[in-house]
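For reference, the structure discussed in these notes is given below.
Every protein chain but one is kept in place in this view of the complex.
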Amino acid sequence: MNPIREITKAIRATLVLWLLVAVIYPFAMLAISQAAFSYQANGSPLKNPQGQTIGSALIGQPFTSDRYFNSRPSSTSYSTADPNQDTAGILKTGVSGATNLAPSNPALLDRINGKTDPDPKKAIAGDLPRLQKAGIKPTADLLYTSGSSLDPHITPEAARAQVQRISAARNLPTNRVELLIVQNTDDRFLGIFGEPGINVLKLNLALDNLR
Amino acid sequence: MLAHRTDEEYRIMLQGWLQIGLTLALIVAITPIFGGYIARVYLGQKTLLDRVFQPIERLMFRLSGVKPETQMNGWQYARAILYSNLAMAILLFAILMLQGVLPLNPTGLGAPTWDTALHTTISFITNTNQQHYSGETTLSYFSQILGLGFMFFTSAATGIAVAIAFIRGLTGRPLGNFYVDLTQAITRILLPISIVGTLLLVAAGVPETLSGPIVVPTLEDPNLRQAIALGPVAHFEIIKQLGENGGGFFAINSAHPFENPNGFSNLIQTLAMISIPTSMIYTYGVIANNRKQAWLVFGMVFIIYVGFIIVTAIGEYQGNPLVNSILGSAQPNLEGKEVRFGWAQSALFAVTTTGTMTGAVNSMHDSFMPTGGFVLLSNLFLQIIWGGQGTGTAYLFSYLILAVFVTGLMVGRTPEFLGRKIEKSEVVLTSFLLLLVHPLFVLIPGAIALAFPDQLAGISNPGFHGLAQVMYEYASATANNGSGFEGLADSQPAPTALWWNLSTSLSLLGGRYIPIVALLILADGMSRKQPVPFTTGTLRTDTILFTSVTAGVILIMGALTFFPILALGPIAEGFLLAKGG
């Protein structure tokens, strides 16, 4: 076979396959998904009682105050930014990312323990001092950053460790808070696959909705 | 180091092992069914989907000028792969470079730099999907759907075609026609499963939309805004896994809650990425009419795979001793891990994704304990703990050929495999393919990068781990895996990005096309050999004994080449951690 014919065949096959798998397949899937699973297909939006979208049921948000269940530390602060100071353009596209710190990396311990430095820019607050200040017994998930930096969950232990503080701050009976935790727990698939997690955004939204 | 564990902790640990065990059981159960189906497709036997897809295939062949009955020899097959992949690469590169003027670009992204576009093109055409960019901030929906999504199918199907041609050659059949094998891999295997998978993933919560990111005020601080990236993720996600591609729609891949929202989606993704390479071994068994050998080879890989999972999972479960001492108890290492996956599903996914050369991650490999790092690197070095789409199976059987050559003489006959003599050309091809490609494209560029750590490497973690990071990057590229120990400054606009983009591009190409051509020439040569009849004097390759010998050859050859890296990387890091940093 001569090379020109071989190359022509390669180009024609490329275009035919492109049509099938890069045009027909994705747009058919888009149409079906939008029709059949409109909620999920559009990012499982979470709305407050006023009907405003305040986030996604699948994406976490930063919570560090006493009034809310604190979420896990995040290397991107859950893809958030002050709209007035968004020089990095985070709000334009949304981001995700991880620290990629090795277990042996001293920066990991610095981030957890905090580090004082004469230069305030180099000083690190540290997650451990923050949790200790808030009176939360540290658990692994609250010290380690998540993979996506958008982890919507904390572990049941981490949630339990915050019950006292929340009920005090919100003046709620602890069993009320505990009930909300149970209601906002995403369990394992079939009770087997994955780990149970408490959806922090949903839980905190539910707390707010109690008012 | 290990604090006393409570009953509750034991329960959690057992729960972790249970989900790993059940996933493994599902993998074993799927293998003969799916493997048998693939064999039926490629033996031209009747299958359920004939009625739907035969007319479509016929139309596609007519449109592309392919005569399905034409047989190709090894070089023709290889040339067809090279030409078609080149055509696809040009198409993708053009799409990326023209991104700024193309539609479906809600965030108004411009074209990436030329080197990022080049690296991305090569990375996706080679089924590697090493990403030196962040999906949400670099690529438009057009580039993802019509560019990368295209490669997901074709690069995976190319791998399947190579495996099928290789199996045909080994068993003395003509190699077949690349375009037919490529098309059928898509129409009969990848596409039908992707359609079903898309719907399952959407139902699980994976978005599938063309609308751009939504920006919302956060609940805690209404002045703070959260940008939630969206996109046509679901249809992309399933073929990303099924085709062992691994290139995430979002920067953080399957750890992103929109790519992999829960235990259900994670199970689908795990099964999707491993089912073709496991089944392909069984497909060999059917085509070679030696299911016993298929199960033995499957068993050999399975045992190593399970061993690797156990080592990794224990490391992650026990956690980082330095942090445990802060916590006051032994807790799993959750750095770079999602709560919904925990240590068990993260370890399982990591071992599977590096073993199968998928490269998708649901947790950050860079933050794994040294035991995990050791396993993940070993997976990339060995390349056969299931291995790449199609190519992994071909590598496995090449290892059998190499084992026959090294040890087969000891039965007093010149070596033969499946009744065909292993002679000089087979040895040149297999030993080059299995032993030399990796050192050439991993060790040499890795050593250069490490020789100039400041100018070239841009390593985020110091010391032993930094060494592992660099080697991981090249091993991942050469093995066409695509996952990373990340943390390297390999994305534009970092000053070291150009080096990483270009040097890994070389590794990607070398690790993909040299082996593919070698495999096809090897298979072609084997298919032309006069078969030697089987006697009691012939070395049986379908015995536990020989399979164990092969495992020994694989581990020794792998260990010999990469022992120094493992010793100076994860092993040294492990000792460092053990003595307290």
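Should a chain be cited, it is by its letter among A and B, assigned in written order, with residues numbered from 1 in that chain.
Keep this in mind: contacts are C-beta pairs under 8 Å (C-beta built on N, C-alpha and C of every residue); 3 or more make two chains touch, one makes a residue touch a chain.
FYI, contacts and distances are computed from a predicted model.
K.L.:
The hidden chain: which UniProt name fits, "ABC transporter permease", "Potassium-transporting ATPase ATP-binding subunit", "propane 2-monooxygenase" or "Na+/H+ antiporter subunit E"?
P.N.:
The missing chain's protein name, per its UniProt entry, is "Potassium-transporting ATPase ATP-binding subunit".
K.L.:
Missing chain touches which shown chains?
P.N.:
Taken over the complete structure, the missing chain's partners among displayed chains are B.
K.L.:
For the chain left off this view, which of B:94, B:195, B:314 or B:448 is in contact with it?
P.N.:
Once the missing chain is taken into account, the touching residue is B:448.
K.L.:
Give me the subunit B residues in contact with the hidden chain, please.
P.N.:
405-415, 419, 422-424, 426-428, 431-432, 435-436, 439-440, 443-444, 446-448, 450-451, 453, 463-464, 466-467, 530-533, 535-540, 543, 545-546, 549, 552, 556, 559-561, 563-565, 567-568, 571-572, 575-576, 579
Just so it is clear, only the chains that are shown with their structure count from here on.
K.L.:
What is the distance, in whole Å, between the centres of subunit A and subunit B, each centre taken as the mean of its C-alpha atoms?
P.N.:
From the centre of subunit A to the centre of subunit B is 26 Å.
K.L.:
Which stretch or stretches of subunit A touch subunit B in the complex?
P.N.:
Residue positions touching the partner: 1, 6-18, 20-23, 25-26, 29-30, 32-34, 36-37, 40-45, 52-65, 68, 72, 78-83, 86, 89-106, 108-109, 112-113, 128, 138-141, 143-155, 186, 188-190, 192-195, 197, 201, 204-205, 208.
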